[in-house]
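Just one protein chain is left out here, and the rest sit where they should.
As written, the chain order gives the labels A and B, with residue 1 at the start of each chain.
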Amino acid sequence: MRPAKSTLSFGLTFSLIALLCLIALAYFSHQKMLQLSDASFVTGWILLGAMFSLGIFNIRKRMSALPLGRAAYWLTLHVVVGFFAVGIFLVHTNYVWPTGVYEQVLAALFWATAVSGVLGWLYQRAIPRRLSRIGYEVIFERVPAEIAQLREEAEAAALEGVGNSGEPTLGRFYSESLDWFFQRPRFAISHILGTGAATHWLEQRIAAVRRLLGSAELKALDEIEKTARVKISVDAHYAIQRSLKLWVFAHVLLTSATLSLSIWHLILVHVYAR
Amino acid sequence: MTDTTNRYDHDRSPYERPNLPFRCGREAAFGKPCPKGPSGNGTCQGISDCTPFQTRKLVLDEDTGEEREILRWECRRPAWAGGPCPEGPKPDGTCSCTHPPCAPRPTLRRQRGRWALLAVAAVFTLAIALMGFGGAPTLPSSTNPGELSGKHAQFTAAEGCVACHESHSTSLVGWVGAVFSKNTISDSCVSCHSFGKEPAVENEPSKNTLLFAAHNWNFANNSNALSTDCQGCHTEHRGELASITPLVDGQCAGCHTEKFDNFSKGHPEFSNTFPNQNPRTIKFSHSNHLEEYFADSRYKELAPKENCVSCHTKQENGRLLPGSFDTGCAGCHEQAIREQGFAVIGLPELSDPTLTADAAETCGFSQAEIEPAKTLISAVADSISSLNSVSEAFEENDSSELQAAVTAAADTAEALTETKAELEEAFDREEAVSLEYLPAVLSYLLKHPSDDLDAYSEDVASLLIELAQNGYEPLSELLEATGGSPNNLLAGLSDELVQRVVCAWTANQEYEALRDPEPGKGWQASPYQISYMPTGHSDSVVRNWIEFSLSEEVRESDLGNQVTEKMLHPADGPGRCFKCHVAPVSDPSLTTVTWKIPSQDLRPFTEFNHTPHLNVLNVGSGCATCHQGVETSKTTSGEEKNSPSHPKEFGPIKKSVCSNCHKEGGVQQTCVTCHQYHTEPTIRKRQN
Partner (left out) sequence: MAVATRLTRPQRWDRPFGSEMSQSQLSFLMQNSVIAAIDSEAFPKTIPLQGIIENDTRILRFDAGEIIVREGDYGNSAFLVLSGKVKVIINPPLSADQIGREKTPPARFANAIAQVFKRRTAPEVRDLTRYGQFNLANSEKQAVFLQDFPAVLKDRDTAEIGEGSLFGELAALGRTPRSASIICSEDAELLEIRWQGLRELRRFDAGWRRQIDENYRKNALLAHLQDTPLFANLDSDTLSTISAATLFETYGSFDWSSSFQRSGTEDALRSEPVIAREGEYPDGLLLVRAGFARVSVKQGSGERTLTYLGAGDTFGLHELYQGWRGAEARSESTLRAIGYVDALRVPSYILEEHVFPSLLSPPDSLLKFAQRPLADDAMQEWLVEQRFINGTKGMLINLDKCVRCDDCVRACASTHSGNPRFIRHGKIHDHWMVANACMHCADPVCMIGCPTGAIHRSLAGGSVVINDDTCIGCGTCANSCPYNNIRLVEIRDLAGRPVQDEATGTPIRKATKCDLCAGIPGGPACERACPHGALQRVNF
């Protein structure tokens, strides 16, 4: 398939421009300092402008009906301006950690937002590969329905096994080990890290009970195992997709806190230090 | 759904609506969600699985031939929810698959939106709540950008922010207005700080931002100079221990047109008179002293033990000045000062030496004359009585009495002989001794040349008589007439002394001083003059006389100049002051002597502290590292050295001396190490 129009060249060009602007601003700030003046107002407003333009990305996403440009370009801009904002922040604070509680809180929020942004960007580039390798695709909102369905199937298989053989082994096995498993998505951390704990856990349990089962029950056990493996795929999707959504949650939350505190800072600075 | 064949079928998979704000509560608990989903307001719509509908069917009844209508309720649960339920609706048309309502949950997206708004609200609430109204808060402040430096924190603690930030205390309107007006922090600074020279005008500090005795004061009219206020260099709110002047060299280069990288590389060379551009006040020849005098075995004990710093003890304005005379020089030089006095009143040769008659009334005879006369009288009385006793004895013919009377007569004769001798002695006084000339002072005061006998005799005679009669008052009057102040010039002089001496002179008799004039004892008389011996260094009478002699009036006349010359003579002047002090003879307009090394700050923007440098170098001998002598006692004569116009005996200090250590890789060499921006910063009294 032909690849989508790449944003790479756009991103590189814009990064170059941003870098040049940053260097120019750092130089300008230094020169102002040498002339016993203060460039903080200029760099501060630029920083605020950069932060707001970063925040506008959220607005654009809500207004996809309007022809405002491809979101892929917006994201590239967002990342580049994000790095630029980090640079401007350093210039604005003169490369030192601030004194005073509220300014330290503001700086901490800013760094948290920026770091969360960078980490999230890298995460979003790396993790879809894992998702597509799982081999089973599930929409996030449908996970509970799928799990409910799988749970019913597993329970039915277990009951069938018990019914066919007359032995309560499978039933006991289900209530001891699998009931917990089928209640809700499990092994979230393992799925995110890709350590495979879920599969390992399942295989161990299945192997443990297999030798106790007769031929009538083995079919049911295979059925259960198949169902459980599908659930592991669903769990993996759920865990990873949820982590992505939680990341956005955190990032937006930090952004709104940072922006509000920046407005407060803007007010204070203009009242006291202009 | 292990069977994935029809997962995507259009009747099995309805649209996903991620834009809706709520999701089924059962789904949130990982149960099976209801097909309907919550309403937009978050209420559950899934109590029943479907809304049954009623079908009508017309059936032809075979038996009767009539058409019958059959009504049936049918389940219409969608295929993707499982299709029509097996039980079907209840007979009354309600769904039989009912569940208790769920509690719909907001989706993560909706929660995100709420939390974001909450975060904004929380931030602003906290910010306003922790603004810190009224003094120093104990809670963390949402307005304080950092602690004040230690110096400022203390006295502003009570007032709080408004001590410097006017806008802090005003109303909300004022707060908002402050956004649009420039801050007045510099004015707050100036309310306490002032900087020498012209203090900032009270109540209008803002007009004088350029008038601080900072650099700007010197170029207030320089339109090219950057406009500055306190905040350009001083930044507060950076913590208790932070420096409020975090300057870098580059900031100085903002105004200074000669730009260079750092001190060792590019700072202009020091001037060739640096640091010795002050005019000399004391003629001290270091080379003589160090090489000859201190080395001399006679003065070894008195010589300073630690070389330079024994004498140079006073640090002032960057100079390490010698201490006082008493501590440094008196050991050797005090005596010489005391030894050299000057005559105020002297007895010159007079054409008519006998003034006895005029002075006799006041002077009377001298005691010396009266005593022998009394003794003579008593001796004569005794002799009279003894002679009488002899005659009596002789008449009685008492041999013992006669012997006694003879003895008494012999004693009386002896006493008479003694008395005679005394009387002879008393009257055998010599004539007064006189000077051959009129002392310069008197010469000036009487306006007669000192060698013109005829001219001055009469005035001197009358003066002497007046002095004999009135004490030194006539002299005072004379002095006052020429602008001198007798209180200063004749301090310590007693009328008695004057009269005694002058009476002797008026009797043309030699005044016999009780003792010879001793050094250091002030007003003293010798047979021919009353002179003043300085009590010591910095004697006030001598100084007054010197200053008197330098006054304009005195110097106008030739005779006065003679007085001046005498006073200022290095060897003969009273106290020999000008052996060491520099006399302002070359400049007639100078009427005072600069006694002390002036405390002047010729380079107010530069600051040099000797102490740390001395501690680094060898104490005492390390001075020569920078102050290198350019002459020895051999190369320059004493005459030359004592000349006030003698060029400095220490060479200029070159920049390379400093940059040996103050360089890259060495000791700090920032501009502020040596230079300061403000001069004489002081604290004004606060107007409370």
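One rule holds for everything that comes next: a residue touches a chain if its C-beta (ideal position, glycine included) is under 8 Å from a C-beta of that chain, and two chains touch if they have at least 3 such contacts.
Everything numeric here is computed off the predicted structure, so don't read it as measured data.
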{"item": "Partner chains on view for the chain not depicted", "value": "A, B"}
{"item": "Residue touching the undisplayed chain, where the options are A:Met63, A:Val96 or A:Ala207", "value": "A:Met63"}
{"item": "Full-complex contact with the absent chain, from B:Gln54, B:Gln154 or B:Gln668", "value": "B:Gln54"}
{"item": "Sites on chain B contacted by the missing partner chain, in the whole complex", "value": "7-11, 13-21, 39-41, 45, 47-48, 51-56, 76"}
{"item": "Touching residues on chain A - with respect to the absent chain", "value": "1-2, 4-7, 61-67, 69-72, 74-75, 124, 127-129, 131-132, 137, 139-140, 237, 241, 244-245, 248"}
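In this section, only the chains that are shown with their structure count from here on.
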{"item": "Distance between chain centroids, defined by C-alpha means - chain A, chain B (Å)", "value": "65"}
{"item": "Chain B-facing residues of chain A, complex", "value": "33-38, 98-103, 139, 141-142, 144-150, 153, 183-185, 226-227, 230, 245-246, 248-249, 252-253, 255-257, 259-261, 264, 267-268, 270-274"}
{"item": "Complex contacts: residues of chain B adjacent to chain A", "value": "1-2, 16, 18, 23, 26-33, 108, 111-112, 115-117, 119-120, 122-124, 127, 130, 140-147, 165, 167-168, 175, 178-179, 181-183, 185, 226, 228, 231-233, 237-239, 242, 248, 250-251, 253-254"}
